[in-house]
Structures are given as structure tokens and as C-alpha cells.
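Only one protein chain is missing; all other protein chains are in place.
Entry: chain A
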Amino acid sequence: MLEGGVVGQSVQRVDGLVKVTGESYFAADEKVPAALVLKVLRSRVAHAVVKRIDISEAEKIPGVVRVFTYADIPGENSYGIMVKDQPVLTDKIRFIGDAIALVVAENPDAARKGAEAVKVETEELPPLYDVWSAMAEGAPPIHDKGNILTVGRVKKGDAAAALSRADVVISRLYRTQRVEHLYLETEAGIAYPEHNGLTIKVSTQNPHYDRRDVARVLGLPMNRVRIIQTPTGGGFGGKLDISVQCFLALAAWKLRRPVRMLYDREESFIATAKRHPFIIDYTSGANREGQLLAVKVRIIGDTGAYASYGPATLIRAAVHATGPYEVPSVDIEGLCVYTNNPFSGAMRGFGTPQMAFAFESQMDLLAQALQISPLEIRRRNILRPGSATATGQVLSDSVGIAKTLAAAWEKACQVMPGLGGENQ
């Protein structure tokens, strides 16, 4: 194969110029004549059954065209990338922010007034705000199948026996927080009926998935739903889920009119996924030479009210829990737990930044206990070609951790004047 072409060159981005000049049209910039606007009425309580929704006053407000509730969904009232557990408009509230009614109006002011005029009667259920109460015996189920959504396990060798033989054992409990993606562009889109079907232009990371769940919710064949991604101002995992898509679809399809929707920053915070907060109970054992013998890890992730990418986050966390190190015996468990908190989903790293905080702290603690340097303990344990991972996968090619460790250290010694000496 000939080399020296365009691969490996820092060419200018194909979309660079229009982004710099401002010619790029984001979803909220789309010109849609006569488009109606949408506003979602969201719950103010965390856990409740909806007993009655009265839209009669709302529909009398000038400029309000229609108010939709769960009873108006033409197809299946549920979506989700991994588990179809999230309703478009709900009759059971599972978090503060759950969507109850969708107001379609001529202008934003009417939409807002319409949402305020919808009357919702609820019967509150005991809310579960932490994973412990959600997992407790007799806890009210947030979803039909109970509050422990998934349990992922990675087991190899006899970790308990290996830990009992270890010269040094370090056990610590780590906690990580819930964070927001905070892409500059909030969720936005437009929709209009076209060619016997429906077109949605939307800021998204996942257009083909969007098509599946929009078709499901509308009860339409997939080939009558068209999703066009608009230039997207960041996603970081937060635009993998459905946000505005099904609201736009429902209104445009039922009313046969163009519609538009834009979340403000507050709604973007409240109504979309966050990074999972983790509780990580981590035990590592090593021999006197600093060689890892075993790890025992229990991870609990709060996925909040809906699954979103929770199961994928927890299994990835479990699979990556050792870090890039060869560990002969592992006993790892990752639990994905429903609560009545804002839901957690995909965010850049899918559970691995949480795990890196834990496994890299453990490495430094082991090094300290054994009086070897943080660099040296890593050198002695990193994966190499031929190493087996925690899942028993033998790596053959492109195992670059020895190279990155050497390259990072070399560069750090050049640019960080205080580094070196005893650290090596």
C-alpha cells in the first residue's frame, strides 16, 4: 500500500469553515414557517401515580392548539436504547422532571401558560433517593421488575484465596458524583410531515436509533420516519438518548403541522441523562514485589428513574475494573440500580472514569505500602502482548500501555521540573 497520502495529515476539518463563519445552521436556527412550538409539563414530585389529568382549561388558552397526554400515543408509549422503560408521556411519575403532558401552541408564551393550566392529580408513592433504600427488602418497585436492573459479574480464579495469601491488601471505598455533559447546544429539533411520512431534524448522536424509537412510538413503519442530524454542538453521550424527538414526532404527526422545540438550559439539566454516581468498594492484593494477585470489586451505580445506558455503563465498569493491569484472580460485580433520582446514562467514558479514580488510587496506595514508586508498580503490572484480561481475553496486537507509560513519563520529566528523583 502506498503511504504518504491524506491519512496521518492534520487536514482542515471538512466542516471547519462554516463553523467558524457562523454559516452552520443548528436545529434552533432552522427556519420553519408556521411552526408550532412545544412545551412539556414535567412532574414536581419524584414518585407518584397519575390519577387524573385535566387539560380542559389549558386548551381554552388563546394560542394553545392541543394538549397531549399518555392516552394520545398512537404506538407503544415506551422507548429506551437498552430497556424500553421510559414513557414519552407518563401515567406513573418516577423522577422530578418526568414528562406528563405536551402542550402545542402558536407561540412560546401560550405554550407556557398552557402547561401551567394543566391540572394533574397524583397519588404519591414513597420516593427512593439512594441505592441502599432502593435495594432494601420491601422497597416499592419503581419499575415492574424491581429496582435492581442488572448485575454484571466478572470472575476469574479464586480471588478470596489469593487475597488471603497477599503480602499487602488495600481496601477502600470510593464515591463519585453525578455530573452533567453541559454541551453548549441544548436539545433542539424540528419536525414536519413529508411524503406520507414524518421528517425530524434534530441535534443527535444516534439518528438510526432515533428512527427505531420514533417509529415505535408513532406505530409507523421505519421507512416512513426520516431522521436528519443537524450540526450538533456537542453530545458527550447526552444526545444518545431520545430527548425532543418523540415530542416533535407526536405533535407533528397528530396535527399534520410543522413543529419545533428547544430545551432551555434548565430543562436540559433536568430532563436528560447524567453521569452515573458510583459507590465502589475496592480491595486489591499484591505480593512483596508489587505484583497484583487479585482484586475484589463491588460497584453500585445509581441509574435513577430510567435505564438509559445504565446496563452498558455498569458492565463496562466491571470489565474495566482492574485497569490496564494483568490480575490473575478477580471477583467483580457491578449493579445498576433504579432510584427516583434524575436518570443516569451515557457520558464520555461509560463508567470508566469512575473506575480509573478507584483503580489508580489503589495502585498508588499499594506502591506506598510496598515502598516502591507509583511508576514502578505500574510497570510491573501493565498489560502486554500475550496478557489475559479480567474477562480472560488474551491480547495480541496493539497493546500500547507500556509505550504510553514510557512516553508520558519521558515527556513529564521534560516539562515538570520538580518531577523525577525519588518518584522513579
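What we mean here is this: contacts are C-beta pairs under 8 Å (C-beta built on N, C-alpha and C of every residue); 3 or more make two chains touch, one makes a residue touch a chain; residues count from 1.
One rule holds for everything that comes next: contacts and distances are computed from a predicted model.
**Q** Assign the chain not included in the display its UniProt protein name, restricting the answer to "OpgC protein", "Oligopeptide transport system permease OppB", "Molybdopterin-binding domain of aldehyde dehydrogenase" or "Quinol:cytochrome c oxidoreductase pentaheme cytochrome subunit".
**A** "Molybdopterin-binding domain of aldehyde dehydrogenase"
**Q** With respect to the chain omitted from the figure, which of A:218, A:286, A:318 or A:366 is a touching residue?
**A** Once the missing chain is taken into account, the touching residue is A:318.
**Q** Looking at A:235, A:290 or A:310, which residue reaches the missing chain?
**A** A:235
**Q** Need a quick check: the contact residues on chain A for the chain that isn't drawn.
**A** Answer for chain A: residues 1-2, 5-15, 46-47, 81, 95-97, 127, 129, 152-156, 172-180, 182, 204-211, 225-229, 232-237, 239-240, 265-266, 269-270, 274-275, 312, 315-316, 318-320, 323-325, 332, 340-342, 346, 348-350, 352-353, 356-357, 359-361, 363-365, 374-375, 378, 382-383, 390-393, 395, 397-401, 403-405, 407-409, 411-412, 415-416, 418-419, 423 touch the chain left out.
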